[in-house]
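Rather than the whole complex, this shows some of its chains in their spots.
Labels run A and B following the written order; every chain starts at residue 1.
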Amino acid sequence: MITQLMPAMVKVAERKIHSPEFATLYIDEPIDFKPGQFVMVWIPGVDEKPYTISHHSPDRFGITVEAKGIFSRKAVSLGPGDKIGIRGPFGNGFNMGNGHKRVAVVAGGCGMAPLAPLVEAFQTDNGPETLLIQGARSKSFLLYPDRFTAKAEICTDDGSKGYKGFVTDILVQKIKALPANLAPGFDMVYTCGPEIMMAKVFEICEAHGIPCQVSLERYMRCGFGVCGACVCGHAVVCKDGPVFGSKALRTMADFNTRALLKTGRSVPLNEYAAWRCQ
Amino acid sequence: MQTTFLGKTLHTPLVLASGVLGSNKAILERVWENGCGLPTMKSIGPAPREGHKNPTVIDLGNGMINAVGLPSPGYLNMEEEWQELSDRAFPINASIYGGSVDEFVRVAEFVSAKGPDFIELNISCPNSDQHGMIFGVNAQSSHDVVAAVKKVIHVPLIAKLTPAAPDIAGIAKACEDAGADAICAINTAGPGMVIDIESRSPVLAFKKGGLSGPMIKPIAVRCVYDIFRSVSIPIIGLGGISTGTDAIEIIMAGASLVGIGTAVRYRGITVFDKVNKEINDWLAAHGTTLEEIRGAAHREAL
């Protein structure tokens, strides 16, 4: 049984390779789940890192990994039968609201991973009208191209698919295109992606009086709000987050500016992003 | 429940344990606003140190095992944090560690100049081969490091001890004799190890780790009880304290202040407010005060 206590060793049931950079590992075990929550993934002898649950059904779940550094490259190399340790789920997950009529979901790159189960949850008979705006560096970095029933707005940095430019451009455009009598145009905007993108989405939402939720990443150790590795201003990302709403963001020192390295040293975000685990 | 501790007024008798949450000013302040009288910073070391690979912290259900490995930006790389802390409205306890008496002295002198309210010497961390615990299990080296640091700092000195010492009361006495103003007990117990039998490997990357939380409370209570009999300086009692009655128990053993670490996992950051309320309710129901019950478990025996 997978819990928040000791990691449970489970077998990778299937690996789906999306592109040279991305793969999804599926585990045939039940796990508690709310869209936006994450698990700690342990590869014995290597390391343990947080990954969003990107796929979920009653007896299977999956994580989508972008090959980046030592750990994630090892992770995407795992195949059926390989064992990994899982503990979780951790974090608060997205607040899906009650009776939302129209929502926007803005994903950048791997930020699609936590948002995908949210979009699926919204795509039910009683769900809100969901506008999905998905962006990536280029076409091969666009996750899950055929996963959703709703049509998505696609953008790539290089124009290899969809609109050439930023998801935020589309978001502004869509907000403006909404009939003026619908105010606010969206009941909620959900976003995950590079922090600078999320900050821009937040800024746009604030300007238009639309509430928004972002999913943050910081270096994590415990995953359950004790060790302090993941703090962002007054927020404990693993426990209070990783999803934060507009209210918390307004007073959150360090959002879109600084993050703590593994040493605990506070550095500008770009320095944090360039840092690699040995 | 205002308390005076080494001349400073604290709004509650609760202390945030070092290494738990206290990574920046905003979170130290939040903990303080939530009822912690004295937030302690994460231990500051002599050089930048990443700590161990994950897994570093595992919840065992009735407590935790951790080998974070003393990550620290290094005392020279925290200018910004000290800047922010300089106009704080709350007291802080700066925890420091070193690999030698010299390193302790260097870090302590520098940190002291930054104006924390207290400096806590972590001579008791089990999660690094070179740092910390070696001092805390030996009375002479505990004495040496406390005496040397005492000379270079201008704020009260707290010595944080390990239950791994065969005679913690003797170590505490050596620290008092060397000039320590207070004792903090205990750091994590053990160390312990958990092995995942499927992968046949220790779960923590460092293999061994310190135990904390409810399962070590009886050890913490015994240590505070022993120390109370051997020193006359105040004691910060911690180790597995999660509730008001736990706090009362360690106060009866002799603690002046009560530290909380792992309980943040089980009761959230608001654990401080909760425990304060529980202490107050208990005191009111029993028509007594903290002063009156401090060390009460010794009375019949003394």
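In this text, a contact is a pair of C-beta atoms (placed from the backbone, for glycine too) under 8 Å apart; a residue touches a chain by one contact, two chains touch by 3 or more.
Every value quoted in this text rests on a predicted model; they were computed, and no experiment measured them.
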Report summary line: Copies per chain type over the whole complex, in label form, give A x2, B x2
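What we mean here is this: only the chains that are shown with their structure count from here on.
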Query raised in the report: Using CA atom averages as chain centres, what separation in Å is found between chain A and chain B?
Result: 36
Report summary line: Residue set of chain A touching chain B in the complex reads 4-7, 9, 40, 42, 44-45, 47-49, 83, 85, 87, 221-222, 224-229, 231, 233-234, 236, 253-254, 260-266, 277
Query - Interface residues, chain B side, partner chain A - complex - result: 19-24, 26-27, 29-30, 42, 48-51, 53-61, 64, 66, 68, 71-74, 77-78, 80-81, 194, 196, 198-199, 201, 203, 205, 261-262, 264-265, 268-269
